[in-house]
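Report on the structure given below.
Yeah, one chain of the complex is gone here, protein chain that is, but the others are all in their spots.
What follows is chain A.
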Amino acid sequence: MCADDVQKAPVLETRGLTKEFRGFTAVDDVNLQVQEGHIHALIGPNGAGKTTVFNLLTKFLSPTRGEILYRGKSITSMKSNEIARLGLVRSFQISAVFAHMTALENVRVALQRPLGTSFHFWKSESSLDHLNDRAMALLEEVGLGEYADTLTVEMPYGRKRALEVATTLALDPTMMLLDEPTQGMGAEDVDRIVALIKRVSKGRTVLMVEHNLSVVSRLCDRITVLARGAVLAEGDYDNVSRNPLVREAYMGSDAAEEDGTGKEGAAV
């Protein structure tokens, strides 16, 4: 699979992406290529710069140097919300939901944007009611139908993450960037989210930061390993997990965490 894929133009590409915080280089000359239709994982020990890369890609941070290309076009100087409008939608490490809105309203806020009435403060909220069916269908898709009328703050953690996925799907993104989608979850919830990601990734490209290597091994087509802000290795799971550099970087930091999840042991 590798030879073919690499020659295709990547959906998302970074060239020499660098971010410095007052002399400290958090992201160092990262060249990343994400292929169309792939589930691509970004892994690495704590502090490797994974989330910083995410924040750079979605312009929540501005890079010090380097370029970000989406479908061959530079998005380096775009604003976060403009990038989202291109179909590049991110999630967050801590579940990002609108706590004091119902699950249905959470999804509907995403659905209402293309209507172009979002500045209409004189219009009734009931002008959004025709979106309810679509919002409901999206909730059903992630198994949250029964929570439609529940305030999000009252939902269990795993369900909030599922709601986040439903909200993201509402935008029909071409590419999803998921920041540790299974973080802080029990084994049962992890399985549910893995199945969900697999299902919704059809016809989309996914780039995800993930700590749980069993999740990575089950989901991802390609893996990039970051350490100290730089790319340490790249390849499919078997290649990467055999790489001695990767083993070294991971020893001690993530071995313990792997034991905690109890799935497939520490594969790296």
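Rule of thumb we're sticking to: a residue touches a chain if its C-beta (ideal position, glycine included) is under 8 Å from a C-beta of that chain, and two chains touch if they have at least 3 such contacts; residues count from 1.
The working rule: contacts and distances are computed from a predicted model.
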Per UniProt record, name of the chain withheld from view ["Amino acid/amide ABC transporter membrane protein 2, HAAT family", "TonB-dependent Receptor Plug Domain", "Peptide/nickel transport system permease protein" or "3-oxoacyl-ACP reductase"]: "Amino acid/amide ABC transporter membrane protein 2, HAAT family"
Residue in contact with the excluded chain [from A:I39, A:L104, A:I197 or A:A233]: A:L104
Residue touching the undisplayed chain, where the options are A:R85, A:R228 or A:R247: A:R85
Residue touching the undisplayed chain, where the options are A:L56, A:L128 or A:V142: A:L128
Chain A residues that touch the omitted chain in the full complex: 58, 60, 79-82, 84-85, 89-92, 96-101, 104-105, 108-110, 112-113, 115, 117-125, 127-129, 132-133, 135-137, 140, 145-146, 148-149, 167, 171
